[in-house]
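Removed: one protein chain of the complex. Kept in place: all other protein chains.
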Amino acid sequence: MAPRREPIFLERETYRRRRLIDAVRLLPLVGVLLFLGPLLGSGAAPRSTALGGLYVFSTWLGLIALTALLVRWLARAPGGVGSDPLEPDAAPGGPSTRAGGGAEPDAR
Amino acid sequence: MNSNVLISVSLIYVAFLFLVAFGADKRARAGRGAWLHAPIVYTLSLSIYCTAWTFYGAVGYAARSGLEFVTIYLGPTLVMVGWWWILRRLVRIGRAQRITSVADLISSRYGKSNLLGVIVTALAVIGTTPYIALQLQSVTLSLAVFNAHEPGAEVRLSTAPATALWVAMGLAVFTVMFGTRNLDVNERHHGVVTAIAVEAIVKLVALLAVGVFVVWGIAGGPADVARIIEASPISDWQINGGRWASLTFLSAAAFLTLPRMFQVLVVENVDEKQLATASWAFPLYLFLMSLFVIPIAAVGLTRLPAGANPDLFVLTVPLAEGRDGLAMLSFLGGFSSATSMVIVAAIALSTMVSNHIVMPVWLSLRQGGASMSGDVRNAVLLSRRVSIGVVLALGYLYYRFSGGGAALAAIGLISFTGIAQVLPAMLGGIFWRGATRVGAAAGLIAGFAVWAYALFLPSFGEAIFPAQVMADGPLGLAWLRPQALFGISGLDPVVHALIWSLTINTMLFFGFSLLSFPTPLERLQGAQFVNVFEHSQPGRGWARGAAEAEDLLIMAQRIMGGAEAQELFRAQAAAQGKSGYLPDTTPEFLQRLERELSGSVGAATAHAMVGQIVGGAAVSVEDLMAVADETQQMLEYSSQLEAKSEELARTARKLGEANAKLTQLSIQKDAFLSQISHELRTPMTSIRAFSEILRDGPPDAGAQQKFAGIIQDEATRLTRLLDDLLDLSVLEAGQVTLNIQRDSLRAVIDQAVAAAGTAGDGRLLEIRRDPAREEVTIRTDTDRLAQVFINLIANARKYCDAAQPKLTIWVSRQEGRLVVDFVDNGAGIPAEAQAVIFEKFSRLSDQQKAGGAGLGLAICREIMDKLGGAIAYLPGQGGAAFRVTLPADRARSGNSG
Partner (left out) sequence: MAKRIVIVEDEPNIVEAISFILSRDGWEVTTHANGETAAAAVRAARPDALLLDVMLPGRSGYEILRELRADPDLAALPVLMLTARGQKKDRALADELGATRFMTKPFSNAELLAALAEITADGA
């Protein structure tokens, strides 16, 4: 399947990947905090739509950029973009337990 | 602008979409659909979230409420950005469980509950119908806008309902054509997805074009636009915190639960990688869709006359500026938004209606006669098509009878709130194993009821709830006022309904889940859903067509045998116009293969195996149960075989035993003949020798007398032997006459002990008895019984090898019958010999003992048989022990003790 790797390297890669997944998990929380930020002003005085719009759209774009960045990193890591090293069948380099064929195209 | 041109352009556009869908379907069918798996197509297909309501309505919303419109996009953004939490799980579950709709997800999770399927389907139909009406309205309204710029507009306006009807019918045709062309195992519609991806681009380009025109064409760039905004009625951002948060949450919830969104997000997903890309690409799409909304609204409010409908600014601003081409593009964008939403919604709803309402009814009417798969297939297709027609007809009727207008404009959020009721059951179902069917049903029904009461029905105005009810509550119950439940007033109606319906929904969902107990199927499904990542594999990339066929061939060879499988695959490949052994995995081929395999392993197993390879789907619980059924049948069959072979084995064993016994008997018979010979010849030898001596000349008188005595003794011995043989043969032939008489058991034993004593060879045998116990009157052939006792006592005397031989005669009752035990203190009889001692001719050793020829115990057994009693060897008594069981009826005749 995968070429033989130094075990320490594999460990570090798995560790990296888990932290990356932690970051991906945190994204919606970041989004909620950013998007609800305007509410914190207690709405005493009306604000400018133009400036508010600038805030909303720039944080929005920032969140999108951050997500894109993390997903790209995730996709580069072994095991594919959607797998979690903690989940049983996604261990990088682990044997496929699947009946009737390899789990990944590069397995054959 | 000529509306005929507009209609022509629309028709050309529709024809183009037909071609796109047709081409995509054809390519996908031919296995050349790799580009369909491009994440960009998936991302674009998600754009059906942006309906005409958002395409036109966002600007109108912004014109009324400023920035708040953006919450409708922020919710889905959060869901997409948080894909790792929910969507990844939903997509995996959808694939593993072959989920076909949101109703199927809920039904499947809660133990294939059809009740839940029906509830969710009803909810979806009720929530979506007004929404479809809204799309029809937007198309007719936008057409009307063009007509209004034309002479004779008043005449044209009256044709609006007809337009809506034509649009609805056109959409029905399109949806039926591409939504129900085939019954894909995975409910995927490549043609439709491609067409809506194209429409997504048209939408985006149209809105961006209008936006760019507004910012750089009308205004003088971003700074100028900012100035215009500052000067417009929406310059102040009047933020309503409750609405801002609620609407963000609501749009997030609806994004997950709307049937059409579920269809494109989960059902049409072909690869989990698509999701990762869409997690940022779709928010980007939404971002771009809303980027120019505020400028367009501000410019529209500034430039257009007061009273112009802000919902149509996207069209009217270009028109007012004389940009007919741009307006045309904008119209096509709105048209695309409306049609793509209606098409996908109709597909999703028709799947739900067909699977959860029509088919169960049809199948139950058929009374299980649906054995022909083609039969069911046609029925499903028909019911899908009819359902699509019905859904669109409902939308049209709603549009006609609601009369359009403002009532419809608000329906977007109302619809969102209704369908969001599915959220607790959905999230609870995929994260919490404790969620039960009862909880889900309770939550759904309660949430649905609150929504209908507090938001949906009041939206119809006074037709449903008179103003008095709205103001004072039904029957004057103020705490039941639809928009101020439990006395909480002053809330925005949508926020109010959302909070109450979801709160009550969630509480009941958890409460009933905690209180109820799930069925086994529910628990299994719950585990499968919650632990989906332990039970399933991630979707594979798309380099798999040939690999699939190869996997299938490998599996088929194992099951059908190499030659047959290869021939089948070769023939199928040839039928598809391919050479070699690997046909495309078309539904027809898979069906054929399943049929072939099911001949060997059963239909359910075959289906599960093929599904495992082709769909990457985990085997569902239903599959497992069907497999178990088949296995059970096979087990039963093989257990019957096993029983038969066991019977055979038993018979063989019996035969073997009989044979061994026969062999042993034959050996015994030889031994007996030998023995008889010996027993006869030994006295004969003495008799002959002495009689010759006497004949040759008598020695002396003493010797003569002695010799004569010996001759006599030996003759007596011969006689006794002959008597025994005769006795046995008579007993065996059943010719004995029993001489039944009453006597005391003690008397019989006395008689036997006395007789055995006299017949002894002088060895001393101590006999222990308890005469008191023997005082029982018996009624039997006492002479024969005594004969048995004599034999046993004599045996003890002969064979007991103890230094001081003792025999205990013990009378007792066992299981209501009188038994007499004869136990000596010798070595007893070896276990292997116990089985044969009662056989005649048997004799335990060559050792010659006085008087016996191995007939005694055989005679005893025959006698006891004849008397109706029994004699048996009693093992484990420390010596040879025989138990004589007296005849039942005769022994019961009285205890004189």
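Per-chain residue numbering starts at 1, and chain names A and B are given in the order in which the chains are listed.
To be clear about the criterion, a residue touches a chain if its C-beta (ideal position, glycine included) is under 8 Å from a C-beta of that chain, and two chains touch if they have at least 3 such contacts.
Everything quoted here is computed from the prediction, not taken from an experiment.
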Neighbouring shown chains of the undisplayed chain, as defined at the top: B
Option from B:R595, B:R681, B:R742 or B:R813 whose C-beta touches the chain left out: B:R681
Residue of B:D104, B:E594 or B:E714 in touch with the missing chain, whole complex considered: B:E714
Those residues of subunit B which, in the complete complex, touch the missing chain: 674, 677-690, 692-693, 696, 699, 703, 710, 713-714, 846-848
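Convention: only the chains that are shown with their structure count from here on.
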Complex contacts: residues of subunit A adjacent to subunit B: 21, 24-25, 27-28, 31-32, 35-36, 38-39, 41, 43, 46-50, 52-53, 56-57, 60-61, 63-65, 67-68, 71, 74-75, 80-84, 87-90, 98-101, 103-105, 108
In the complex, subunit B residues that touch subunit A: 66-67, 70, 74, 77-82, 84-85, 88, 226, 229-230, 234-241, 244-245, 248, 272-273, 275-277, 279-281, 283-284, 287, 291, 294, 533-534, 537-541, 543-544, 547-548, 550-551, 554-555, 609, 612-613
